[in-house]
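Heads up, one of the protein chains got dropped from this complex, but the rest are sitting where they should.
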Amino acid sequence: MSQENTEETQATETTETFEPKIMAFVCNWCTYAGADLAGTSRMEYRPNVRIIKLPCTGRIDPLFIIKAFENGADGVLVSGCHPGDCHYTAGNYHAKRRWIAFRSLMEFTGIDTRRLQFSWISASEALKWVDLINNVTDEIKALGPFMDFKNLKG
Amino acid sequence: MENLYLPKLVTIEDAYLETPDVKSFRLVFKDEALRESFTFKTGQFGLYSAFGLGESTFCISNAPTRKGYIQCTFRKTGRVTGGLFDLSIGDTMGFRGPFGNHFPIDEWKGKDITFIAGGIGLPPVRSVILNCLDRREDFGDITIVYGSRCVEDLVYKNELQHWNDRDDVALYQTVDPGGETPDWKGEVGFVPMILEKAAPKPKNSIAVICGPPIMIKFSLSVLEELGFSDNDVYTTLENKMKCGVGKCGRCNVGDIYICKEGPVYTAAEIKKMYYDF
Amino acid sequence: MEKALREKARELLTTGEANVIIGYEWNRRKTRATPAFITKADEVDRLIFNPLCVNNLSIYLTRKNKDILRMGKPAIVAKGCDIKNIVVLISEGQVKREDVVIIGMSCNGVVYKQGLWKGELRPEIMPVKCHNCDVRNPHLTDFVIGDHIDFTPPETPRGMVFDKIAALDAKTPGERWSFWLEEFSRCIKCYACRQACSLCYCERCITEKNVPQWIETSAHQRGNIAWNLVRAMHLAGRCTFCGECERSCPANIKLNLVNQKLVLTVKDAFDFKSGYDEKIHPPMIVFSPDDTENFIK
Partner (left out) sequence: MKAMYLKKAELGKLISSVQDSGALFVGPVVDAGNVVYKEIGSASELTGDYIIPVTTYKQWVFPQTEVVATFAVTKEGVDLDGVDLDPPDVVVFGARACEAASLASLRSVFTWGEDDEFYTRREDRITVITVGCTAIDDECFCTTVELSPASTTGSDIYLRETTDDEYMAVAVTKKGEAFIKAHHGVFHQKRAAEPELVELKLPEPIKGIKKEKISAWLARTDNYQSELWPRLTRKCFGCGACTFSCPTCHCFDITDEGTAFGGERRKNWDACQFDHFTAHASGHNPRDTQFKRWRNRFMCKFKYYPDKFKTTGCVGCGRCIRVCPVRLDITEVMEEISQISE
């Protein structure tokens, strides 16, 4: 892993001012648009989230989530269109099936599922996005750095 | 500690886009002492690193007679070459080498030499060509047959022009049927056919081939018909390599480790190998 | 039973209904069963069938083994559990039903690892799948060899794997994490689990895709965790719990636990068990608007 990560981890461990890194995988049509709306409406929310935009939640491979944790994410958020609203008709339904299995696997492996959150946010739900990010950030801040993955021997 | 796997840092001094997916670099060592002391023989190869992506093997395409730098040419195909392709002048990459054996040019004094290359097979041959041209008086007739799929895919276009202009080199450029452009002045046809047309004399003569396997196969039979002895036909074998020093165990053709004992072989030697291509 | 099998094999080869019989034969010492490929009718006597025939031969029907596909139309000697994998292969479009002759074998169970065999099939040496087997009389076949077996599996599946899953579920996430860290740390990245699995039929596995390198190929903890989680995930809703991955693992990693956990999850969430009906799509490529979960906010 990059040295940047390890340095930052060490820094956060020693101070009270831990700022979690949260990776958000969002779909282009709903959640990203929602986040965009939050931005253009000048709403303020926690700066801890880094957004990766994908065409659809159906494109989100569970591997992305593992990779995010490997690269130092303290939490991962996955978000897309509400059921029935998918731009590609059914991508989010497929994604939902996948998440059900993947979340169960992560839980079984002992990964704290509070670090892996899922939501549906539409293009108009800027407020929901703001609340979600604030809540998730607070929750993960309380949990502290995700040492399970950061401590893995490389 | 002597670390076999530690590359030397080199700077890209010049970069040149040969075709849409083939690039040439001119590299100089960061370490100035090494610039002076580094030598290699024509036909040897190196391992080039794109840091964070890995290492890839290709030949050194300039001639040892032109010192102080390394040239290489590669096609963008995978992870490492893709990474190297994205680098540009001033960037740093890694180099390990030179590895392998070389073309026995000194034994060829006074002989005619025919170079046969296809596509990205020209770079290894170029090293020999340049070497021979730099000592032009040592050799007899020099014939070059070079072809690619289409005009766009020809590498070293400037140099081809230069060779074409020379009186003491017979250059046959060709592209596969359908690959020509309206203003194409060279030949049209597959390399073996053009080789047949060029018909180099087999007596007191050497042939050097490099290119895709199918081209090598048919060119070999043309050479055989022309009367070339298998001992006078040289080619370079390429296999996937990782270490370059005969340890990692993947480049072997039967019991022969290409990276240490190759890559240059005569057709006669290849015919004696285990069929592991 | 072996006699009937050999007769059937001879018949298939002589009539040309099949070009190769994929079955089992003895090793030289006659201590182990090993896969055999019989192409000539006069070689059918090499075929055997007994509790040592533990390999899931459906692996040889996949595109990973091209040189076997080139031998012509196969007839495969398959136990019920192996047929489950063939069913998944058919439902995923990997094999056409008419392209394979399935010789179903009635089976009373196999031994988990052949080394445990002392000439007698005892419950202790049988894998969990055999104790809960509902396909001792094979379900999708062209021919069935052997007598009908009366065996009713327990209503709710039982056995060590299920007990361990329950025990792990009862632990804290931290305890589970250390358990799996210890298990996966033993992984040596030999990929026997992948190669033994007939449902891992990709010609280029995700670990071999390197632009970018998704899964680190080094056998360190990070690479091992990523590999094992992704392997399990890729089998979600597809794994038939044949157990070949765990049996093949030279490091004895408890892969059956993760696999079975996902089998149970899929059963609970989508009411689906893989390997029974070749006409139904696997659950991960379809959906229902009624799928429910409790974690999406």
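Think of it as A, B and C in the order they're written, each chain with its own count starting at 1.
Throughout what follows, contacts are C-beta pairs under 8 Å (C-beta built on N, C-alpha and C of every residue); 3 or more make two chains touch, one makes a residue touch a chain.
Since this is a predicted model, take the numbers as computed values, not measurements.
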Residue in contact with the excluded chain [from C:41, C:206 or C:219]: C:219
Touch with the omitted chain, as defined above, among B:22, B:209 or B:243: B:243
On subunit B, residues whose C-beta touches the chain left out of the figure: 1-7, 9, 11, 30, 49, 51-56, 77-78, 81, 91-94, 213, 238-240, 242-243, 245-250, 252-255, 260, 272-277
Missing-partner contacts on subunit C, residue numbers: 27-29, 31-37, 55, 59-60, 64-68, 114-115, 183, 186, 188-192, 194-196, 203-204, 208, 213, 216-220, 223, 244, 247-248, 250-253
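Quick note on the criterion: only the chains that are shown with their structure count from here on.
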Most widely separated chain from subunit C, with each centre as the mean of CA atoms: B
B-C compared against A-C, more contacting pairs: A-C
Between subunit C and subunit B, distance of the C-alpha-averaged centres to the nearest whole Å: 48
Inter-chain centre distance, subunit A versus subunit C - centres from mean C-alpha coordinates, in Å: 35
Subunit B, residues touching no fewer than two other chains: none
Per-residue multi-chain contacts in subunit C, two or more chains: none
Interface residues, subunit C side, partner subunit A - complex: 165, 168-169, 173-180, 206, 214-216, 218, 220-222, 225-226, 229-230, 232-233, 236-237, 258, 261-262, 265-266, 269-270, 283-285, 287-289, 291, 293, 295-297
Residues of subunit A touching subunit C in the complex: 62-63, 66-67, 70, 83-84, 90, 93-94, 96-113, 117-120, 132, 148-149, 152-154
Complex contact set, residues of subunit B against subunit C: 78-79, 82
